[in-house]
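To start, the structure under review is shown below, and the notes come after it.
On to chain A.
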Amino acid sequence: MSVTNEEYRPLIVAFCCNWCSYAGADLAGNNRLAYPADVKIIRVPCSCRVNPAFILRAFQRGADGVIICGCHPGDCHYTSGNYYTRRRMALLFSMLDYLGIEKERTRVEWVSAAEGAKFAATMNDFCKTVAALGENKRLEDLRCKK
Partner candidate 1 sequence: MIDMKEPLMPVVGEVVDIRLDTPDIKTFRVVTPDGKKAFEHRPGQCAMLSIPGVGEAMFSITSSPTNTEYMEFSIKKCGCVTEWLHSMEVGQQITIRGPYGNPFPVDDVFAGKNLLFIAGGVGLAPLRSVINYCRHYRDRYGKIDIVYGSRSKDDLLDYKEIIDEWANDANVHVHLTIDREQEGWDGHVGFVPNYVKELGFDTDKIAVLCGPPVMIKFTLAGLYELGFEKTQIYTTLELRMKCGIGKCGRCNVGSKYVCKDGPVFRFDQLDELPDEY
Partner candidate 2 sequence: MRKIAKSALDSLFAAMSESKKVYLPVDGEGGARYQLWTEGTVLSEAVNTVRSAKDFFFPQTENLVEFKMEGKKLDVIDVRRETEDFVIFGVRACDVRSFDILDRVFLGAPVDTYYKNRREHGVIVSLACNKPAETCFCQTFGIDASAPAGDIVCHMTDDTLFLDAKTEKGEKLLATLEGVTEPCADSAADEQKALIRSRLDKLPLKGLTADKFGGDKTKEFFNDPAWASLSESCLGCGTCTFVCPTCQCYDIKDFKTADGVRRFRCWDSCMYSEFTKMSAGQPRLTQKERFRQRFMHKLVYYPANNEGIFGCVGCGRCLAKCPIQMNIVKVMKKLGEGGDKND
């Protein structure tokens, strides 16, 4: 079931909050810290803007992994947004796992604007994990396959 074919590259959607994680990703760029091009970042004002529907939509449209990055708890630009993110995602991920969907395909990571290295390391690790799982079959929408 898992695809170990070298050709296979996972598609990763990363939601990054504008104030910490997106800046962290920029810092990773400034420092030329490489991570796979599989990661495509979507900028949101705060991680709490990420609706569970966005995550499911990404899977539907062919994403193999979805990661949400926000400020560290306590450091939210909007004081409490990421606390809500944490609850929502804890519940959502637990539900996805309950439905038998590989829990490694979803992740929340707190990355500050100073953590360029952490951002790159996180993305490298996440890509590796998702690549090992292979294509997303359990939450795919066949209509969206080419």
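In the analysis below, a residue touches a chain if its C-beta (ideal position, glycine included) is under 8 Å from a C-beta of that chain, and two chains touch if they have at least 3 such contacts; residues count from 1.
How these were chosen: all candidates are chains of the complex that A comes from, given by their letters.
This one's a predicted model, so the numbers in the text were calculated from it and none came from an experiment.
Between chain A and the candidates 1 or 2, touch in this complex occurs only with 2. For chain A in complex with candidate 2, the residues that touch the partner chain are 61-62, 143-146.
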